[in-house]
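The structure appears below as structure tokens.
Just one protein chain is left out here, and the rest sit where they should.
Going by the order they are written in, the chains are A and B; count residues from 1 in each one.
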Amino acid sequence: MQKVVKTALAALSFTAMAAVPALAADPIKIGSVLSATGPAAFLGDPEAKTLQLYVEKLNAAGGVAGRKLELVTYDDGSDAAKANGFAKRLIEDDKVDVILGGTTTGATMGMVPLVEKAEIPFISLAGAVVIVEPVKKWVFKTPHTDRMAAEKIFADMKKRGMTKLALLSETSGFGQSGRKETIASAAKAGIEIVADETYGPKDTDVTAQLTKIKGIAGAQAILVFGLGQGPAIVTKNIAQLGIKLPHYESHGVASEEYIKLSGAAAEGVRLPAAALIVADTLPANDPQKPVVTGYAKAYSGAFKAEVSTFGGHAYDALMIYVDAVKRAGTTDKAKVRDAIEATKGFVGTGGVVNMSATDHMGLDLSAFRMLEIKGGKWTLAD
Amino acid sequence: MSEASIPTTIGRSSPETTAAALATAPGFRARHLPTIVLAIVLALLPLVLPNAYYYDVVIRILANAVLAIALNLLIGYCGQISLGHAGFFGLGAYGSAILTTHYDWTAPSALLVSAVVVGLLAWLVARVILRLKGHYLAMATLGLGIIVTIVLTNEASLTGGPDGMSVGDMRIFGLRLYGEKVWYPVFAGLVVVAVVLAGNLVESPAGRALRALHGSEVAARVVGIDTASFKTRVFVLSAVVAAIMGSLTAHYLGFITPQVASFHKSVELVTMAVVGGMASIWGSVFGAALLSLLPDLLAHFEGFETVIFGVILVATMIFLPRGIVPSLARLLRREGR
Partner (left out) sequence: MSQFLQLLFSGLTVGATYALAALGFSMIYNASGVINFAQGEFIMLGGMVAAVLTAAGIPLPLAVLAAIVVVALVGLLVEKLAIEPARDADITSIIIITIGVSMIVRGVVEVTLGKGGRALPHFSGETPIAIGGATLLPQSLWVMAVTAVVVAALALFFGRTRVGKGILATAHNRLAAQLVGVDVKKVLLASFGLAAALGAVGGVLIAPIATTSYDAGLMLGLKGFVAATFGGLGSGVGAIAGGLLLGLIETMTAGYLSSSYKDAVPFVLVLVILVVRPRGLFGLGPSERV
């Protein structure tokens, strides 16, 4: 209900603004399709809140290039077919200037053919490599890829003198894409995958798979690739079975919820994540410090909720677009697209973004920090 | 569990419905008038559809209408529930996607082969599980659908896994089907065909008897109808229709995920048939339209969407137990008297 009221208020205030002749220019229409409900809701929900919050903020500060922003958001209920339909609605009916979103890789890939055909800038908030590889002219993304997560973990393993990894991945899109990338890039990094097990996102117990892994001689570390509650259950099961192997998680659990759900069992778990999650403990000279503390403060202030990296991806997408519009001096889609591709040195919550014609994500491994959970808190491991 | 305690209220209103069915046995013109109106409306619709998005909405409705009509033959006329029909839809969709993408088949041959394979599978399944009654049948079909979803999710090398796979455009005799405006006549034509064929089937001797007795098998058997083979044929038919629509939808959307075969989708299909009106072809069309539009209508009630959807289901079943269209039709008829 609150949201409806807010939308109504926003509409009212917008009408009031429009009455002022100086601002008579059409608003910049920002379209987004997010999974605010359904299985991916814990990703889509903070994303939707973030976009809403920052569009309001930008408008309060006078808009972008003298024009107000107007946000049109649809909830795909975590269903790729619905995302496809809503993308059509945004393109054809709402006639938006840009599309942000696609919370999941499935939803994103369902929209890609449409945006490519309609020639409209599209910044995805989903993780998998396939979104930007091969490069698609109109498609960009802000989150780190699963391949980067795997590479970061491999590097950390090597540093600790380990080469044999037991992999336990979730049967969700995120988990399976992660599994594929982990296996694909293991050989190059000199890592041997000694176990390859899976679990379902709604499983209530994963001890069977872990018992199997426990019985494998030579495994030196466990990597769990999943999202949401599943990894928390795995973490508890690992503790229950008394498995002492170093335990890595993916960037998919970089939220306070994971620690809360796993409790003491999460102690010592390492994972690659964006600096956002350790905003407070970053050294003052870190280039990302002002951005991440600013976002974390604004988000938790507005929604009384812990900040997650997922909302950060939405922040980055919106700001990269706004930045590109400012540089292009127009919302002309082709020019903005070129400007997005030319993004250099943009500091976001996910890292420092340097895009190019061959890289539509623009993040390198330095964007990931290796974190360790100590005393129930995220800390920098390096 | 004894036979007596299963509430077979399916046959509860037999005298009444029998009378109604006989009394309204319509003449040729009366029977085909609504179909002709539908055809004309569909032909004229493009004049008022402002852009591709509205075409897309209508296409989704049309595709669902075909699915619901076929499923309603099974639920409404045979009294058999299927909670796994999206599984057949998914097999058709992935059959086409995999054969055209990985094996370079032409789209029509992929569609045909998928449909035939699904038909055979459905026939096999029907032979075995249509002996089951009520909830056991619900369980069996539900299980079937879930197995399909799990296989589609796990066989990532073929299906792309949970993130799905893209599907190329459909080409028929050198004609490339691409974009809403090209697909619209295809789906519109299919709906008209589905309405006509379903009408004929329902008016066939077996269909009439089944309808008159509203699915009471014993009664139908008494009047000399081979209900078992009729049910099997309807099950296979509805499965094949689902597979074909799956193939077409996959080409139309250009991208599919295992969600197309999910339990949720199966429930959606059953809901369309039941909310619109069991044993009513026009009810299915209406139900498809209503449920396809809901996500768009409720797009701004994020969070309450599930609740509203649930309330509509429960309220319809309580207040309009025959489904919306037949209940309203009855009301109108009573008014007219």
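Just so it is clear, a contact is a pair of C-beta atoms (placed from the backbone, for glycine too) under 8 Å apart; a residue touches a chain by one contact, two chains touch by 3 or more.
A quick note: this is a predicted structure, and the numbers were derived from the prediction, not measured.
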item	value
Listed residues A:Gly66, A:Gly242, A:Pro283 or A:Gly345, member touching the removed chain	A:Gly242
Of A:Asp94, A:Glu116, A:Glu133 or A:Glu257, the residue in touch with the unshown chain	A:Glu257
Of B:Leu120, B:Val311 or B:Leu332, the residue in touch with the unshown chain	B:Val311
Touch with the omitted chain, as defined above, among B:Leu38, B:Ile75 or B:Ile324	B:Ile75
Per the touch definition above, residue among B:Leu45, B:Val113, B:Val151 or B:Ala329 touching the missing chain	B:Val151
For chain A, the residues touching the chain missing from this view	37-39, 41-42, 45, 171, 197-200, 202, 204-205, 207-209, 211-212, 214-215, 228-229, 232-233, 236, 239-242, 257, 260-261, 263-265
Missing-chain contacts mapped onto chain B	1-2, 4-7, 9-10, 12, 75, 79, 81, 83, 128-129, 131-132, 134-136, 138-140, 142-144, 146-147, 150-151, 154, 263, 267, 270-271, 274-275, 278, 303-314, 317-318, 321
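Keep this in mind: only the chains that are shown with their structure count from here on.
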item	value
Between chain B and chain A, distance of the C-alpha-averaged centres to the nearest whole Å	37
Complex interface listing, chain A residues touching chain B	3-4, 7, 36-37, 48, 73-75, 77, 79-82, 84-86, 88-89, 91-93, 104-106, 109-110, 112-113, 128, 130, 171-173, 175-177, 180
Residues of chain B touching chain A in the complex	50-54, 56-57, 60, 153-154, 156, 161-164, 166, 180, 253-257, 259-260, 295-296, 299-303, 305-306
